[in-house]
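With one protein chain removed, the remaining protein chains of the complex are shown where they sit.
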Amino acid sequence: MSKPVESLPEVTIRFAGDSGDGMQLVGGELANTSALSGNDIGVFPDYPAEIRAPMGTLPGVSGYQLHFSSFDIHTPGEQYDALIAMNPAALKMNIENLKANGILIANSDAFKDRNLQLAHYDENPLENGSLDKYQLFSVNMTELTSKALEELSLSSKVVDRCKNFFALGMVFWLYNRTMDHAVGLIKAKFSKRPELVDANLLALKGGYSYCEMTEQFATSYEVKPAKLPPGKYRNLTGNTAVALGAIAAGQKSGLPLFLGSYPITPASDILHELSKYKHFDVRTFQAEDEIAAMCSTIGAAYSGALAFTTTSGPGVALKGEAIGLAITTELPMVVCNVQRGGPSTGLPTKTEQADLMQAFYGRNGEAPMPIIAASRPSDCFETIYEAFRLAIKYMTPVMFLSDGYIANGAEPWMVPKVDNLAEIPVAFAKDPESYAPFLRDEKTLARPWAVPGTPGLEHRIGGLEKQADTGNVSSDPRNHEYMTRMRAEKVANIANELPATKIDGADSGDVLVVGWGSTAGAIETAVEHQQARGKSVSRIHIRYLNPLPNDLGKILGNFKHVLVPEMNSGQFVNLLRAKYLVPAIAFGKVQGLPFYSSELEAKIDEILESK
Amino acid sequence: MSKPVESLPEVTIRFAGDSGDGMQLVGGELANTSALSGNDIGVFPDYPAEIRAPMGTLPGVSGYQLHFSSFDIHTPGEQYDALIAMNPAALKMNIENLKANGILIANSDAFKDRNLQLAHYDENPLENGSLDKYQLFSVNMTELTSKALEELSLSSKVVDRCKNFFALGMVFWLYNRTMDHAVGLIKAKFSKRPELVDANLLALKGGYSYCEMTEQFATSYEVKPAKLPPGKYRNLTGNTAVALGAIAAGQKSGLPLFLGSYPITPASDILHELSKYKHFDVRTFQAEDEIAAMCSTIGAAYSGALAFTTTSGPGVALKGEAIGLAITTELPMVVCNVQRGGPSTGLPTKTEQADLMQAFYGRNGEAPMPIIAASRPSDCFETIYEAFRLAIKYMTPVMFLSDGYIANGAEPWMVPKVDNLAEIPVAFAKDPESYAPFLRDEKTLARPWAVPGTPGLEHRIGGLEKQADTGNVSSDPRNHEYMTRMRAEKVANIANELPATKIDGADSGDVLVVGWGSTAGAIETAVEHQQARGKSVSRIHIRYLNPLPNDLGKILGNFKHVLVPEMNSGQFVNLLRAKYLVPAIAFGKVQGLPFYSSELEAKIDEILESK
Amino acid sequence: MSTQATVTGSNGPTELKLSKRDFESDQEVRWCPGCGDYSILAQVQRTLPKLNNPKENYVFVSGIGCSSRFPYYMDTYGFHTIHGRAPAIATGVKITNPELSVWVATGDGDALSIGGNHFIHLLRKNLDINLILFNNRIYGLTKGQYSPTSEVGKVTKSTPFGSIDHPFNPVSMAVGAGATFIARAMDRDPAHLQTVIQKAHDHKGTSFVEVFQNCNIFNDGAWAKYTDKQSKPDNVVYLEHGKPLVFGPNREKGIRLDGFKPVVVSLTNGTYSEDDLLIHDEAQPNSTYAYIMSHMMDDPELPVPVGVFRSVEKVCYEDALMGQVEAAKKRFGKPDLQALLESGDTWEVK
Partner (left out) sequence: MSTQATVTGSNGPTELKLSKRDFESDQEVRWCPGCGDYSILAQVQRTLPKLNNPKENYVFVSGIGCSSRFPYYMDTYGFHTIHGRAPAIATGVKITNPELSVWVATGDGDALSIGGNHFIHLLRKNLDINLILFNNRIYGLTKGQYSPTSEVGKVTKSTPFGSIDHPFNPVSMAVGAGATFIARAMDRDPAHLQTVIQKAHDHKGTSFVEVFQNCNIFNDGAWAKYTDKQSKPDNVVYLEHGKPLVFGPNREKGIRLDGFKPVVVSLTNGTYSEDDLLIHDEAQPNSTYAYIMSHMMDDPELPVPVGVFRSVEKVCYEDALMGQVEAAKKRFGKPDLQALLESGDTWEVK
């Protein structure tokens, strides 16, 4: 029975189920298979704060969204073409964004009394016609899985755990995916429990065959490979990219990489990842708290490591005092903030960009530091690498910003050639004749890096104000003003080596959309759409937030309107307004969710119409 | 021998000596006596970071500057009419600011080999003519003191300690001051060691008589009482004013006053002061660190105390995470930052205003709080009181800013009538029927304050995002956006009750000087001078930094130039530029020193000329 | 906390008639199925009704962690604060209103890693606060990193080659910090856990209770040796005040003190009887005794003690503070704000 295959340019699909249902696993596997098939992809894992929230409840729903395509895409998609709902709660939480006439596959076995209650359904939505505007496929997955596994005579608990692979098998059939990679994954993942290998393989194949054999789906779909630039690719989450970028910086600088960190969602994976690579001379230190994490990082920088610390917003708040010390002692290190929803504990598993002002000002006194933000999962590699390069060149801590959205999101990454990575030259001071702790390089204003153990360079530094050149404690008024200015100028000077800002679109016009960080993908899509509609809309993306590029003021001045979308209440926009006195318009979204490009398009429309 | 008495409108005098020389004591005593004589006064104690820096060294010099006058003054003065230098280092550090032809009284006994060396003098400056442009009085104070005390047969160490009172006696004579209050002080201070009472009294009188009897001074001076508004006055430092203001708020609100604090210069004196007043139901808790200080304050607010915490910049950095919790749980309390020189440990005993941005943004996420700053020592009373009133009315932590300059500075304060202080009404929730933890007051948007122990109001709050009204944990996207907006609006709304901004001078013109915090006095003086010179210069002072007054934008728009002097590199100025898009001009001083009005006048001149 | 005077209204204490239900909030409990936290919650909810304190007088303060979700499930006053800081927040609560029964729910990461300083300072200051440490030897909420109580060599997300930190012994730490009440219990022994909770409540001063808690997701079986039926009798000894230290499947073993070293002796070979054993004395003023008991955990030859290690009296911080407030009121009289503002050297301007 061969059914028709329809070709689609792109597909967005969302798996949703209980946190115990293994949605992240099968979603991720579909992403991998899609990437390996040559699609461009964007993913958005979205899970609850609880480890295992109570089964069947609304807050317990875990979702994994995947966008795969035959062309270059920038986001995990918005409305889905297909939704796989493993229980009523998953349906309830996600149906809103399923496209009209979209495919809805529901595990009908889970739509029973208690589950319906927990999801606050009075009636079974699969049966009361309320889902008529979708292509609803009610599949008794639990039962079918159990049938598929009959021969293995496993406990019903174990069997139940396999239904996610049954669902994946169905999706594989639906989108004409090969199962090879998934088979490999199952074999590797359960290698220590052979009975689970068999069970999950049977479930996967069961789901696939079920579609093959039944009349459920009239059509299946395919998405052709995207035309990506030639090269070797792999799939990468933002957090893994950060880890790899840091290791690369360690290798290229020739320094041991020190990571001082305290676990916190959504940054912990960087610690996990780095702790695996001890043979790259990575020394991970899980500190007693964020203050110790920061301080150990300072100690490591002082004694000549490539020093790194990772955390999320509340951790940065705790590190503030010590960051001030790092700034005033002018030691090189990178502070990574994987931002999450705030304030306070906030929404730990959700995304936000509300820590930008904290990056600028979250400590006492005049304490400027370079700030640099990654735009998408794969960009985390290059951006963290750049952060390390700047830190060492200018002898300064650098703040690197990511967020939950790109940290957990994944996309194909063209693996760079190591030889093509920028050099990170390190020149430790050695010569007692020419050495003074705060004697600055004329060009970079950096002070020398003299590490303990170097004969003849014994010296003292600290958090009290220091005399220029000698570094001795000084409370001289003029000296304090001078040193304050030097610290600021050193950071400001970095602007002189920044590349020209790339303008997507015309370099003057009606609307310029200015983005930073993870909003890049949604902005790019929205602006592309607007341009396709012939609108005078351009965009720039700012990677370097402090200092800002030298050409920025001029660019802003060439547009009638400047729009600044941010996942906060308007932070970056105020920097632009204060510095360039342009009436830039804030457009904030504070929902713990990334922007949809449609929201941006609508906002741009509104501005275009207002004129 | 009666000598001529010349009448002066104002005098600035500076005592300078080793930190062990007791300059603060005698300087303070002259201030008290002057205030009691009806002068207006302004003082500026200026001491080293060390407890007792090595004797005779430059960093060991301790200074006390006093400005007293027969009219209303706003600063401790700038260039001094008289300098008392107890040793060469004191001379070296302070001579620069002695007016030409000013009176210089030096303890010639201290201008000996080692002391000269320590102060880096090649020759004795008292003898080589280098001080010719001053009225130099070389007085062998050590010897004269020792003579005056001969009959007591005390150790030379003890005798040497009395020479500060000898110097004070001389100054008393020079400015025709009565010794009554000083005599009382000596008797009280040394009451447990009668021999020291006698010794210091003899020294004081010795200094006085010495001038009376010798030909040293041709004239003495007097400064008539100032015409201050009628009322009862006392002398007050900023830190004492804060303590009294907090006690007053406790009494008026009827709540116990809880202070959670960790000692830090220059804020510790507030802790010291408050810990004396247990009978006013003041409960001071010296915590293990600033985090615990902040957290205990949150706990106290939660259970119904008037909650207060005091610190300086580095302490605020540590409190950032917990302040976020206070903001999101919407509990009333006041966080006091007595700012000092930064960044990091910086210049602990010097003044600065560089923590304003930290007050706004020193924590993760969108976490706005009201910010309010005191302008002068006595204003600390009213401003901290206002901070408490706002905290309770709006159920929010409030940041109160002071700085080292006004914290240690003193001036006459007209004691208010307790009955005239604003009311601080407290209405704890009691009624289980109408209660929900995050149900807001329609007008203030404040949530109810339900303290543990109240039957029927058991409820849970926390740092995770909360559902509107119920306060239950919620990660609903729209709810998060709503709550974020509510928290911001609640703070923004305070602007509606702020008084109209008072403009000193015309309400339009060439230059508007905008000040906040402790620069008030210097700005007032500078603007008065400019106005006296017929210039079109006005000034406004901003007490409420967040939210800003509603009429501010309009006022700024009426001036050609807006000048914003700050003891930082330009922080407040950026808020004005971002919010009102006015090209406000930053004028920063980052020297650990307050502005001189002459510096401001020069800057205003520069702007006036530039147009 | 032994204040029973807090009961308001005219009914005597016994009239409160509270039940477990009264202490269950309307919030769904969100721990993983099988988590040891459920038992601790249930035992607290079962114990509180017996204490004759009205509901509104209880405050549960917690930090961050799975365990720190605790207050949400108690129908009392509750405050889920920030990571590690619960003891400091509870301190502010207790100082402001010493009548309240204040409890801290915390984890091994929350209390001993980021919150270590507040933990030892609370014990030192001895406020009348009850702290329950949910020790699962792992970071649960952040999905499985090792904690300060994890054993050396533990493979976790952050230690793929095994952890290298020497763990804290929380009870030894508490002794070293000067704690006045120290106890240990297990999620899997509900009845005993209830007794210990009640004793912690009854103690005036900071009560520290370590609970062996199983995290079946990230560290399953961490305490199995002590909680599994089979291995438990040989590996756990129950401390009972005034009773000898006996253990073993048939109570056939006992503990004697050889100098300052506890040793296991057999009660069946005729050499020793129960009379020869160490008699547990939780009120022993010399804290060395509690230290010795705490240290048994570090010796694999010895069983692990559970029960009350130490319970001694010492002035509570809040009592001393309120004492000073009262003394000051007596000494200085009724506070007069106007007089205070006008104190010091004043002068009139007419």
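A, B and C label the chains in the order they appear, each numbered from 1.
Quick note on the criterion: a contact is a pair of C-beta atoms (placed from the backbone, for glycine too) under 8 Å apart; a residue touches a chain by one contact, two chains touch by 3 or more.
Not measured: the values here are computed from a predicted model.
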Task: Displayed chains contacted by the hidden chain, counting the whole assembly - done: A, B, C
TODO: Would you indicate which residue among C:Lys94, C:Lys125, C:His203 or C:Arg310 is in contact with the undisplayed chain?
DONE: C:Lys125
Open item on the list: Just to verify: which one of A:Pro76, A:Gly206 or A:Gly260 makes contact with the chain not shown?
Closed with: A:Gly260
- [ ] With the full complex in mind, choose from A:Leu30, A:Leu244, A:Ile372 or A:Ile607 the residue touching the hidden chain.
- [x] A:Leu244
Task: Selected residue (touches chain absent from view) among A:Lys112, A:Arg193 or A:Lys278 - done: A:Lys278
Task: Those residues of chain B which, in the complete complex, touch the missing chain - done: 50-55, 57, 59-60, 262-265, 268, 271-272, 275-276, 278, 284, 286, 288-290, 314, 344-345
Task: Interface with the undisplayed chain - residues on chain A - done: 32, 35-36, 38, 181, 228-235, 244, 247-248, 251-252, 256, 258, 260, 277-281, 283, 285, 287-289, 291-292, 294-305, 307, 321-322, 324-325, 329, 414-418, 451-464, 472-473
Task: Contact footprint on chain C, counting only the chain that is left out - done: 113-117, 120-121, 124-126, 148, 161-162, 164-169, 172-178, 257, 259-261, 286-289, 291-292, 295, 314-315, 317, 320-321, 324, 327-328
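Following the convention adopted for this analysis, only the chains that are shown with their structure count from here on.
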TODO: Please report how many Å separate the Cα centroid of chain A from that of chain B, as a whole number.
DONE: 46
Task: CA centroid of chain A to CA centroid of chain C, Å - done: 40
- [ ] Can you tell me which residues of chain C touch two or more of the remaining chains?
- [x] 64, 80, 82
- [ ] Would you please write down the residue numbers of chain B that are in contact with two or more other chains?
- [x] 321, 324-325, 329, 462-464
